[in-house]
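In this view, the complex is presented without one of its protein chains, the others remaining in place.
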Amino acid sequence: MVLKVFFPQCCNRADSGLLVGRWLPGRDTAVVLAVIHYPFIPSTVKQYLQQIQGQSQVPVEVLGSWSMPSEKQEGLDSFLRDLSTIFPQTRWLQVSREMGQTGFSCQLLQLPPEKEEEEEDRVIFVHYDQRKVMLSQLHPLESPALPGCEEPSELRQMFWTVAHSEPLFLKDKYDEGPLKLSHWQSEGREASILVELMKLASTPLCLLLAWLLAAWSWVTSTRLLNLSPLRFLSSKLSSCVQLSYRTAHMKTVTSPHTATSHTHFMRKANVLVSLLLDVSLGLLFISWLYREERLARLASALLPAADRVSRELEDLLQWLMGAPAGLKMNRALDQVLGRFFLYHIHLWISYLRLLAPFLEVILWYGGLSAALGLTFALSLLSDMLALLTFHIYCFYVYGARLYCMKLYGLCSLWRLFRGRKWNVLRQRVDSCCYDLDQLFIGTLLFTILLFLLPTTALYYLVFTMLRLMVVALQGVLHLSVDLINSFPLFALSLRVFTPYRLAEGVKFRVLSDEPGTALHLLMEMNALGLGEVVQTYRTPTYSCYPPDSWGALLRKLFVGELVYPWKHKTTKTD
Amino acid sequence: MGPDIAPGPAVPWRKVLWERQPFPDNYVDERFLEELRRNEGIRQYRYWAVVKEAVLVGQQLSCVAIFITLWLYMEQGLLSPEALLWTSLIVGLLGYGLHNALRPQLGSDRKPRTHLADLQSAAIFLSFTFGFSPVLKTLTESVSTDTVYAMSALMLLAHLVSFPYAHPSPTGSLSLNAALFASVCLASRLPGALHTFAMLSCALLMFALWPCLLQSIRDHAPGPSAWLCVGVCLGGVGGLGSRWPGGAVLLALALVSVILLCPLLLVKLQRHKDNIQGPWDEAEIHEDLCKVPY
Amino acid sequence: MGQRRKKADVSASSEKRASEADTAASNPTASNPTASNPNRKHSICMVSDFFYPNMGGVESHIYQLSQCLIEKGHKVVIATHAYGRRKGVRYLTNGLKVYYLPLQVMYNQSTATTCFHSLPLLRCVFVREAVTVVHAHSSFSAMAHDALFHAKTMGLNTVFTDHSLFGFADMSSVLTNKLLTVSLCDTDHIVCVSYTSKENTVLRATLDPQIVSVIPNAVDPTDFTPDPSQRRGGRITVVVISRLVYRKGIDLLGGIIPELCLKHPDLHFLIGGEGPKRIVLEEVREKYQLHDRVRLLGALEHRDVRGVLVQGHIFLNTSLTEAFCMAIVEGASCGLQVVSTRVGGIPEVLPEDLISLCDPTVRSLCAGLEAVITQLRSGAVPSPADIHARVRSLYTWRNVAGRTEKVYDRVAGEEVLPLDRRLLRLRQHCGSVAGSIFAFVAVLNFLFLLLLQWLVPDQVMDRAVDASGPRALWGPSQRDHPAEEAGAGAPTAE
Partner (left out) sequence: MDNEKYTDINGKAIALNYQRHSSFCTEFTVSSPKVSIGKVMVATCFVWIFAYAVFFFTDNTAVLSSAIIITLIGMMLYIHFVKIDHESLLVIGSLGIQLSSSYASGREHTSFIEMSKIKDIVINEAIYMHQIIYYLCILLRDPADTSAVSSVVPLFQSSKPRLNCLVKVYKSCQEIISKC
């Protein structure tokens, strides 16, 4: 059996006294938290420890004695033994330093004392930095959901012990009292006082915001807004989606009860920071937008742009109705489709004309939304983009449907052509003998469809290209919005400035290996990798679903299924 | 048992595994390979029998030729669609009558189609073809002519390859479809919608109905059917010759080689046949398991 | 994961003993006695594409044979290709070591053969296991042929076991026979599973019949014991267990079922197996509404076969070609009346009174079945126990292993042709064209081997720690708890 003693670095040079700490249950591992110096009254020590135990759920006890070499050495040995009788423990540590040596020497007294064994090199001293260990959070965060897991591992227990015994550390070494302790001293109480004040101030603010949010959510949940068309629309408009997410975020931030678990706290902090960042960016944006007539110019530029797009489309259609790229297509069908789409564009332009006078006002008010945050402005932009390119969407849908039907028909007729049929019950292709007339009509239709396919396919191709452009643009917008929403800025800054706060694990360095003395290790924090930080702490948003692959997208495009930027169907938004 | 042990007492070696025999594992008996048989069950073909079968192939070939001839006539406007329609109508009726006359004798296992059903499908053919013929006419106008020719040639070839020569009564769907596809392609190059209609109905007659009739004739009168085929061949050559002599010559050569030379080759090469059979051969299933689909 | 753990533990436990064998392992030749010694111990490498978790006759043959050889104190390793997640090195019962090499699978579980790409891995196996005899199985397995080729290039003795019959009629068989000629032309000894298969192989590969031994397959009689209590009273059950493919004559079965079912209302069919021809049976079943009398069990695991067999009275085998039909032996061993087609090596397998042979036609099979049915009705058949008692002693794996061992002894004596004579032999033996081509391939292969030897010299490769054979490092201590090995040891591991 090897005895492990976790020893705080700050107590290396403390003068002699009692070791206060904890034996980890089930293991022969001692975590030393502090040293109580002589002189003391045992009863007060016991009572003090009781009180500490009350404040923090850590079962603090007296582990043993700590003797620092000094001039008066006489009779110390017997005195230490007496101590062990004063504080009755099953195991009693006697840690002492000699003048010359760097290492400690340790004795373990087993009580009852007859079976007392002492072997020098069966002891490991692990020196740790009390402050870092207290503040740090060990990763991966253990999930309470995991069942059947035996008691947390040694390191976790040790971290837990140190982290939960702040009350012990609060006692300053300057304030007078019956006991003198030496442990890690938190300096800069003033800062912490400021923090306290802020906390106090934040509570009513949170309450107020929470009340407002409750009101807002009540408004949104009224059934007037939940009629089917509205709901459908809001589920499609990314600004509405963004609004709902922001509401959820605010709810988490302003929840009145304080964050208990580490993850909860981090989540809150991340959301808060990203909110602030978002709003500040939005304000910057506003201050840029509303200066020197940018808005008006934008509005005046927008309409001609839309016009030009339509005109380009018209030219494109004209080109398609001729013999595009030397492809010879069925003239009749070509003319029909071309006319159809031209009529749509005509409709569209008139709609834009109708829209023109109000455009600037819309932009003006839309721009205000940036005050809520840049993300709102961006999602609004993407919505406007969707609305302004509605005609492209229509074209795409028509083309896709036509193409899809044609492909489907061709597939089934090709089976007939080979004298097979699709067996619906067995989900497989069976051989079957058709009648003459079935064969005849099937072949006629097959021929017709086959010869008309290129025309449809070309239209579909062109409009799919346009559609994909729009979708990609929207995808970029959504991506940026998503980034701002979910980026764990707080956690990342923590990782950068105080690496020990987020520890992936620990690493040990061998301090001294003089044969004979105990083994001395130095425990250091192993900082969490940046990638893990982002993965662990990124706020879950709507784009966290598994994306379907590029291959799947291509397949969809080929068979003429519709692709969307907003719902889970698309691959573009991430 | 091992290779090193000398053959034991003079018990005869038996070709069984289930009893331990006093011979080494690699023992080679004189009865080794006694069940090896060469060229067993090879039917000796008689030349004229083979020729008689081969005529069938020739007549299908020349059917295609006749169809092409008709198309050539139509395209050059030498044959009016009405005439073609009337002739095909008459021929069709005659053929139908003959078919009916022959039907009662042949297989009574599945119940014969009623005349109503025939009438119905005929109506379907005509109405659909007539309805679609304008569409079909515009179908390939933008596709270049030689593309269409290539496609139809390919399809006709597919038709010839996949045609079930053994018993063509239910025409193999692939072959029929290929033929129809080709005829649609060709018909769409014709000047008018009526032309298309006429051409398609003619194609139907030739590729869908003629094989059934021929089959039923063969079932009843093998002798005359062979001469009928020969007649078809001659007709094909003659018809093609009237428009395109070179093609006629080619067709004639093809027919001769198919009908006369290939059988000759087959019969001559029989002597050199040498294949080994034995108990290891995979037994092939002789009964037609047609009651089981597959 | 269990797999990996077990393997890891095993290798660990073997490592624990690695120390004492380390010195011995450093010079493998030291432990090889001279060829003259008749009871020398070989170290054999079985190579085939077909091994567990794939199921079939070849697989179980390789497994059982290896087990018996290990029992006789030889060292056996098996090399096959990776099956899905089963890659790397596994240990089966009694330290039978299996290399699942990552080679690309081409067509039903057989790897693609380019006489080269498998050389590096196979060479690694041969060298590190100090293999003396390479034993390839099944002419369908490309990996086996590659292994024969490489082994000759590396100067090892080779044995080949042919499990299948081939015709000479069609084009494909002409090609495959040519390939077989090439790959068997300098194989030291060939093993066939029946006399018919021997004749077939000798003809296909134009071999000297003296180097072809006939060693039948075997079944483990303890696995297939009769249990008449499982039979359902008041009905006669016909059991068919085979892969549902054309070669097994499933079309015949599809013809038989309706005929007999219409005649005998108490006749039931129990069909185990999976395959493309399953549709035929399903369609028959639907067409004649026989859902209650024809049960399709789907793919069976090896341990369930006996449970199915004992439910039946008659075992029906409709194969169109068989080298050695293990299924009928299993059926007879379970005490069933066996009805089978008279094809391939089947007539040699069972004595006439245990099997009734028919021609491969629906009519003849129906007649044979009806005869047996009438016998059953009249009770004029020997009891299952008697049949089992007769069959159990016919084919045992120990016997097979003993005869195979003799083949190894004989082979190990022979000297391996050097390259030049090998090329000459190729030229003489397999015609000028194919001979020259493959001579060229052999030269390339040799050069490739030289390149590999230059890249990774043999002495750099670690000699593997034996798990079986004379220097086995986990002897009886591991032998006696097959339970923990069962995960991988049982034929139906995954």
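All chains are identified by letter, namely A, B and C, in their written order; residue positions are counted from 1 within each chain.
We take it that contacts are C-beta pairs under 8 Å (C-beta built on N, C-alpha and C of every residue); 3 or more make two chains touch, one makes a residue touch a chain.
This one's a predicted model, so the numbers in the text were calculated from it and none came from an experiment.
Although it is not drawn here, the omitted chain touches the following shown chains in the complete assembly: A, C. Within the whole complex, the absent chain has one touching residue among C:V89, C:V105 or C:L419, and that is C:V89.
Interface note for the absent chain: among C:R128, C:K198 or C:H313, the touching residue is C:R128. Residue in contact with the omitted chain (choice from A:N12, A:S153 or A:S350): A:S153. Within the complete assembly, residues 1-2, 4, 121-122, 124, 126, 146, 148-150, 153-155, 504-508, 510, 513, 515, 519, 521, 526 of subunit A touch the chain that is not shown. The set of subunit C residues touching the chain not shown comprises 1-2, 4-5, 7-9, 11-12, 15-16, 18-19, 22, 87-89, 99, 101-102, 120-121, 124-125, 128, 456-457, 460-462, 464.
In this text, only the chains that are shown with their structure count from here on.
Overall, the chain located most centrally, as judged by its C-alpha mean against the mean of all protein C-alpha atoms, is C.
Rounded to a whole number, the gap between the C-alpha centres of subunit A and subunit C is 55 angstrom.
Multi-chain contact residues of subunit A, defined as those touching 2 or more other chains: none present. For subunit B, the set of residues that touch two or more other chains comprises 293-294.
Looking at the complex, you find that subunit A touches subunit B at residues 323, 328-332, 416-419, 430-431, 433-437, 439-444, 446-448, 451-452.
Across the complex, subunit A is touched by residues 121, 124-125, 128-129, 132, 135-136, 138-144, 170-174, 176-177, 180-181, 184-185, 204, 208-209, 293-294 of subunit B.
Against subunit B, the residues of subunit C that register as touching in their complex are 165-169, 194-197, 199-200, 202-203, 209-216, 247, 249, 251-252, 254-255, 258, 279-280, 283-284, 287, 320-321, 323-324, 341, 343-345, 347-351, 359-363, 394-395, 402-403, 406-407, 409-410.
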